[in-house]
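Yeah, one chain of the complex is gone here, protein chain that is, but the others are all in their spots.
This part shows chain A:
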Amino acid sequence: MQLVVISGKGGTGKTTVAASLAYLSEKSIKVDCDVDASNLHILLQGKDIEEENFFGAKVANIDSNKCIKCGACEKVCRYDAIKNYQVDPLKCEGCAACTVVCEQNAILLKDEVTGKTIITQTNKGLLSRADMVIGAEGSGKLVTKVRKNAMAHRKNNEWIILDGTPGIGCAVMASVTGCDAALIVVEPTQSGLEDFLRVLSLINFFGVKPFVCINKYDINEDMTIEIEKYCKEEGIDVLGKIPFDPCVKEAVNALKPIVSYKESKASKEIIKIWNKLKEIYKEDV
């Protein structure tokens, strides 16, 4: 079973929920797919036990000794990455078109480190994550690698709990594809609703079973009702409604998962959601 926690947009409380589920499940492998700003490890703590460079992209490199400054590469480059016979690595996509047109063979593609993959041992099990190089290309590939690493450490078909990526682009697709279920965290706001609908169509596109939880549902109860109504019509289970709880902010500041605050209202609801999920999939995780 692979469960991804996702939200159209950042800031809906996705990581709060994902970290809580990760914390509640003793026997799962956790994956932080949010490679460009990962922070599950901050909440779960632990020790890094493996680290590896990830070469996710290529960058063109011009040998100035061979270059005769004909400008052919600059003309063919569709990403404006070459100016004055020099490559801007931030713009270069490593497509190789320039190497084709360079008659002097002055250009070579070099593998570029786009991040680092890390396995962290937490006291709630293993966490697979990455540190992406700022501004790097191809975060989707890095997400795929982080998931592969988790699979490599998986024994006995353990659950995999993924903290997904925000948005709907390549990194999100890489974090959703192949998952069995997705818990969509929705905020009852006008924009939250729009983001929800977009991310839902993505989830449907990949054939992943959607579940919903509404976060801070009492901030706008009309909107909450609207979301619930929509889910009912579409046959989507709303597993829980998490109330606005100042304790969440306290937990964030203390860098602890909210479920470690037993008395918190939000925490109780998240535990309920987790129990429902276990019940649906009839497993002890």
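Definition applied: contacts are C-beta pairs under 8 Å (C-beta built on N, C-alpha and C of every residue); 3 or more make two chains touch, one makes a residue touch a chain; residues count from 1.
As a working rule, contacts and distances are computed from a predicted model.
Chemist: If you look up the hidden chain in UniProt, what protein name do you find among "Carbon monoxide dehydrogenase", "Multiple sugar transport system permease protein", "(4Fe-4S)-binding protein" or "Cytochrome c oxidase subunit 1"?
Modeler: The UniProt record for the chain left out of view names it "(4Fe-4S)-binding protein".
Chemist: In the complete assembly, which of A:L44, A:L202 or A:V238 touches the absent chain?
Modeler: A:L202
Chemist: Have a look at A:M1, A:A97 or A:A181 and name the one touching the chain we're not showing.
Modeler: Within the whole complex, the residue contacting the unshown chain is A:A97.
Chemist: Who touches the missing chain here, A:C70, A:L109 or A:I271?
Modeler: Spelled out, the listed residue whose C-beta touches the missing chain is A:L109.
Chemist: Write down which of A:V87, A:M132, A:V208 or A:I258 is the residue touching the left-out chain.
Modeler: Within the whole complex, the residue contacting the unshown chain is A:M132.
Chemist: From the listed residues A:G71, A:G169 or A:G207, report the one that touches the chain absent from this view.
Modeler: The single option touching the absent chain is A:G169.
Chemist: Please give every residue of chain A in contact with the chain that is not shown.
Modeler: Residues 8-12, 36-37, 39, 42, 58, 76, 78-79, 90-91, 93-97, 100-101, 109, 132, 134-140, 166-173, 187-192, 194-195, 198, 201-202, 205, 216, 219-220, 223, 249, 252-253, 255 of chain A touch the chain that is not shown.
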